[in-house]
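What follows is a short report on a single structure.
Of the protein chains in this complex, one is absent; all others appear in place.
Moving on, here comes chain A:
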Amino acid sequence: FKAAVLIQRWYRRYIARLEMRRRCTWTIFQSIEYSGHQDQVKLHDFFSYLVDHFTPSSQNERNFLSCMFAEERLLKDSEMETYCDYESIEVPDYYTGPHVSFPLLPDHATALVEAFKQKKQLHARYVLNILHEARKYLIQLPNINHISTCYSEEITVCGDLHGQLDDLIFIFYKNGLPSPERSYVFNGDFVDRGKHSIEILMILFAFMLVYPKEFHLNRGNHEDHLVNLRYGFTKEVMHKYKVNGKKILKMLQEVFCWLPLATLIDEKVLIIHGGISDKTDLELLEKLERHKIISTMKYTKKPEKKKAAEESRSISAWFPLKSRSVPSSPLRLSPHKGSRSASIPCTFTPDRKEIFKKVRQSVQLELKEGQQQMDFSEFKDKEPLRFPLESEPNSCDFQGVNQEEWKQVVDILWSDPMPQEGCKANTVRGGGCFFGPNVTEQVLQKYSLQFLIRSHECKQEGYEFCHNRKVLTIFSASNYYEVGSNRGAYVKLGPDLIPHIVQYQANKTTHTLTMRQRISRVEESALKALREKLFAHSSSLLAAFKSYDLDGSNFITLNDWSVAMESVLHLGLPWRVLRPQLVTHTINNMLEYKSWLNDLAKEQVSHENIQSSLLEVLYRNRSNLETIFRIIDSDHSGLISFDEFRQIWKLFSSHMNVDITDESICDMARSIDFNKDGNIDINEFLEAFRLVEQSYLEDKDSELKGSETNESSCSGQGVH
């Protein structure tokens, strides 16, 4: 029937075009992620640059450095009780949130879930209490949890949640709450990015305490306070817990480092957050002291005992990381190229001894005089926080793990699989590696394993098999980039160890939208992010366009436009395919580029006083800026001083070869110092350039929307 065919033909074409748009949108997200990694690499370069070239000449600058290179330290047991003194925190009568008491019962845990569903917030006292108990429990766990399917019939493994409470609630709704008959493994990355990281942690820890044999957690790369500084968890905690936030953050450090590194089911299925490398050594991993790795971003070497206290160094190498769950397949920009390089970029030469000596001395001075900057300011009568370089022969708390051990853990938490054979440094993330099918095969054989389950990467379908179905990526945060961007999934394993996958997408609104509308929404979000990026490169783009505009007509061909875009942005995007979405006004296939660039600029906020070139620079470096701010703001007060701000800029801009005068910085800073007290509220500053994600403002809106779900399941995937 010809008519039918006609309609079907037409319709299929329509769908194909939608599909193309959908894929392009995904590509845009991926490429922006990827280029974001370069940001992080830049940040690392900046810190290395500091170490290389910078001699602190003023107190401020020394402070800045000391923030970067200060040792983290875990609380000694004696300090723990005093510091984490939750019992002294009063819960006021008007508190309507859930109450928690120990020993924790299943009902308490369930009550927590219910309370969070109703948008209640858990009181700081209970948060600290739970963290305290969680830590006590985690300490006695081994690095690798060995569990068995004979305990409970089925084990459900979930991937990254990233603070998306809706997804966790959905999983419990669809799959059932944890119980002695229903085991769960959560494979890391519970926090950051989403708005309910702390709630998720509370629920997970509560169930872990209630059902220790059946409920298991692995550490992810985001269970790390340095990563949290960048990706939003720190912000969330300080925002929700204004009084006790700092304590909570400190406790979190204590808890995160005790999380197990891996889970092994029936000695056959290895579950780790990131992946493996060709050097992965499970025996080594079982033996090392995992809690010594407070953060995988900083490697702290054992101070050499032989040398006198003065001479010994603390070697902290910054690990340039883009930790955010990256979608699959790094782009054609082929980060796979290049040989395997050491994942610890910073090495020390004798020149730096001087810097460190100075830094140390000045910092010690600082410490003795006043301790406002330090977290431990409450404890004026206690021993001040000191570098482990002090003559403390018994400072066993500080001795980190050795380099090989550290690298093993980094590999487990940060690596990604790749289709090609071999094992290469993961230049995209800055640490860990890309491991090929042969590496998987090698490790599986070495330890007689059947397959690996890992997370760490966002997948459109919520899961993906690779390496001949020997590696399963499972990702449980649906709508990770944007409403409708991807599904979440979890996997169930029975005694036969055959994975059954369940997919879902937690959002009421997507249900009622047509496919076109869903795709449009995600697309619009991606395009917006892309346009912002374009804006951030306006001047370079203008220069590139001009080079094609040989006759000075102010017009260039669309072909030239595509080429120019790629040459400036290096995003590896299909510009010709995207062109209709980005360029709407063309005359005879030519583009009047100046007005196009102007339109782009108009979309972004403009701060009249600020030169547009400065604005561009800010946009380009926003995430790094924000991270640096937060590191400087060591007490998480949300304020940095005017001077600190100027310092940062001076250092950063000189390193980045940014041509900005000191004056313009000062002017800018002054115009933002609204209350003229010499302090800059970080959020206000970023807001002034609309750099702050409208997160907590939009939060109200999205909260009102509730969360129903639609899901589909596909099961019976055989393993081989």
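Throughout what follows, a contact is a pair of C-beta atoms (placed from the backbone, for glycine too) under 8 Å apart; a residue touches a chain by one contact, two chains touch by 3 or more; residues count from 1.
The rule is simple: contacts and distances are computed from a predicted model.
Name of the non-displayed chain as stated in its UniProt record, restricted to "Centromere protein T", "EF-hand calcium binding domain 2", "Glycosylphosphatidylinositol anchor attachment 1 protein" or "Enhancer of yellow 2 transcription factor": "EF-hand calcium binding domain 2". Here one chain is not drawn; of A:H99, A:K287 or A:R576, the residue touching it is A:R576.
The chain that is not drawn here is touched, among residues A:V91, A:I139, A:M515 or A:A543, by A:M515.
The missing chain, though absent from the display, is touched by one residue of A:L6, A:I498 or A:A543; that residue is A:L6. Of the listed residues A:F555, A:Y593 or A:F645, the one in contact with the hidden chain in the full complex is A:F555.
Within the entire complex, the positions of chain A that touch the omitted partner chain are 1-17, 19-20, 23-24, 27, 328-329, 331-332, 334, 419, 514-516, 555, 559, 562, 574-577, 587-588, 590.
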